[in-house]
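Below you'll find the structure, written out as structure tokens, and then a few comments.
Just one protein chain is left out here, and the rest sit where they should.
Chain IDs A and B follow the sequence of writing; residue 1 opens each chain.
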Amino acid sequence: MNTKELIIEKVKEKFGESVEEITDFRDDLCFIIKKDQIVNFGKYLKEDSDLQFIMCKDVTAIDWATRKKRFTTVYHIYSFKLNYALRLKANIDDEPPTIETVSSVWKSANWYERETWDMYGIKFLNHPDLRRIYMPEGFEHHPLKKDFPVLGIPGSLPLPHKAD
Amino acid sequence: MDRVRQIYNDEKLLKKLQEDQNLTIEDVLENEMIINMGPQHPATHGVLRLVLRLDGETVVGIIPELGYLHRGYEKMAENMSYIEFIPHTDRLDYTGTMCNNVGYVLAVEKLAGIEAPKRAQYIRMIVAELSRIAAHLVAIGTFAMDVGAVTMVMWTFREREKVNSIFDRIAGARFTTSYTRIGGVASDIDDQSIAEIVQFLVELEPALGEMDKLMLSNRIFIDRLEGIGILPKEDAISLGVTGPNLRASGVEYDVRRAKPYLFYNEIDFKIPTFTQGDCLARYFQRGDEVKESIKILHQCLAKMPKGEVIANSPKKVLSHKTEIYSKMEELIHDFMIINFGINPPVGDTYFSVENPKGELGFYIVSNGSGQPWKLKIHSPSFCNLQAVSQLCKGAMISDVVAIIGSLDPVMGEADK
Partner (left out) sequence: MGLEAVLQKDGFFTTTIDAIVGWARKSSVWPMPMGISCCAIEMIAAADPKYDIARFGSEVMRFSPRQSDLMIVAGTVTYKMAQVVRRIYDQMPEPKWVIAMGACTSSGGMYRSYSVVQGIDQFLPVDVYTAGCPPRPENLLNALMTIQDKIGKTRARDFQNRSLTELEHSQN
């Protein structure tokens, strides 16, 4: 059996009821799972000797603006042994949005989650150092949310005076 | 005091200036120092701020601060069509610009299901490898300049000027070219440009030999880089480091071999790997990659077929101007594509290419309209900078400069 079927079978046998959906668009396999199982899922995928998804490439989020579950966090992970890149998604429906951090499983997720907090306002529980990474510290908004205008809010960022 | 208040509206700073400052000599000698290697510094590659905690001259802790070049790429991408975003991808890694163009266009073609003709794929490979040579020349030159060998930057820029004049002839601009289009490339390469590329490659080999002779017989250079900033294999994988830094630590991962795109599976090239993982290994890694790129370029120039350079699918790809001015359907499709965008199907894809700095990936979420719903750029410099805190612990201040130079971050893509 090929790699895709191997992964689907192993995941289904361990986490059958937490997987909400499995999609396969343009040959990219993606699991949509319940958000409180994300850390167990990640730990299983990393430590299983057949799968070994040891590298986390990216953590980001999608803002669906009008849907009831407004945000979806997206994780891209990679396994050197199988040479396969996998995508995991978790829908978030509480307000303000929170989800458990995966930086205890993959260390590289540290800065990616800081970027997601800065841009979307999703709080990662038990993160070692959740601060803004791109915008200055005193900035009060989260720029990539769909209700923030692309030209910005005048006066939200300070500018030095011209010396006249 | 009044002029200070006018220029800086910073209450915290003013309060600190007016506080009582009774500093005794014991404070200075016993405690650790916190020093700011600010955003404007000759040796940080771009605007990167490092806050160092020092004990004497040894670094005890380091925190990098990004965001001084955050231009809002991802927010702007949600408001413009796929074709309008191509010039913005140029400015991501601004040392090797054609590779970013190729990566973005391949990601959109994967999403929309378009296939470019064979000659266009070979042209993309040629310009991508030329860009890789140019970017590695900048990296080597500025790295040597940071460590003290100022002649190298003049020599490598002399070679890079030849690449710039080749791009000027092919695409019209020296380095921010926006040469690729969705479905192919903008215009064809003529025989004079191919002759110039061959001439450049002939002159590059002896120039690299000269540079090697200059640097490797220099005892100070070797001593300054050997054994500094060692990144072990497991740490490199767990911190998410990519590109030449990962290969210099022993992991043999190159996107051109792992998930081949364009026609890299028909070209014969090695992937250089080193196991030591220190600054000298990363320096050699980049030099070896330039030599491999020369081999790839020779093979591509030999194998390139004749043919068209843009795909023939008028509903999704802009046709040639002569067709638009003379046929009715092409005119209508051109109008629809420019005003409303190509409409790819609903869904999301991730596609990555091997940039000179690492693996550049685009994650595009489409909701069926002409503008992406979300575009996430996985930039290699952002991932590489995560390793700085671990690499610099225990090193001296001068080693921090060498380590940052060897990781080779470009703030245009680290800050997006």
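Observations
One rule holds for everything that comes next: a residue touches a chain if its C-beta (ideal position, glycine included) is under 8 Å from a C-beta of that chain, and two chains touch if they have at least 3 such contacts.
These numbers come from a predicted model, not from an experiment.
Of the chains on view, those touched by the hidden chain across the whole complex are A, B. Checked against the full complex, the one of A:8, A:29, A:82 or A:135 touching the unshown chain is A:135.
If you put the hidden chain back, the residue from B:118, B:174 or B:295 that touches it is B:174. Even with one chain removed from view, chain A keeps its contact list with that chain: residues 135-136, 143, 148-153, 156-164. Annotation for chain B: contacts to the undisplayed chain at residues 3, 7-8, 38-42, 46-47, 67-72, 75-76, 87-88, 91, 94-95, 138, 153-154, 157-158, 160-161, 164, 174-176, 411-412.
Simple rule for what comes next: only the chains that are shown with their structure count from here on.
Centroid to centroid, with C-alpha atoms defining each point, chain A and chain B lie 24 Å apart. Chain B makes touch with chain A in their complex at residues 3, 6-9, 66-67, 70, 72, 74-76, 78-79, 110-111, 113, 237-240, 251, 253, 258-259, 347-350, 359, 361, 363, 365, 373-374, 376, 378, 382-383, 386, 415-416.
Interface of chain A with chain B (complex): residues 25-26, 28, 30, 54-58, 60, 62-63, 74, 76, 80, 83, 85, 87, 106-108, 110-111, 119, 132-136, 143-144, 148, 150, 158, 160-161, 163.
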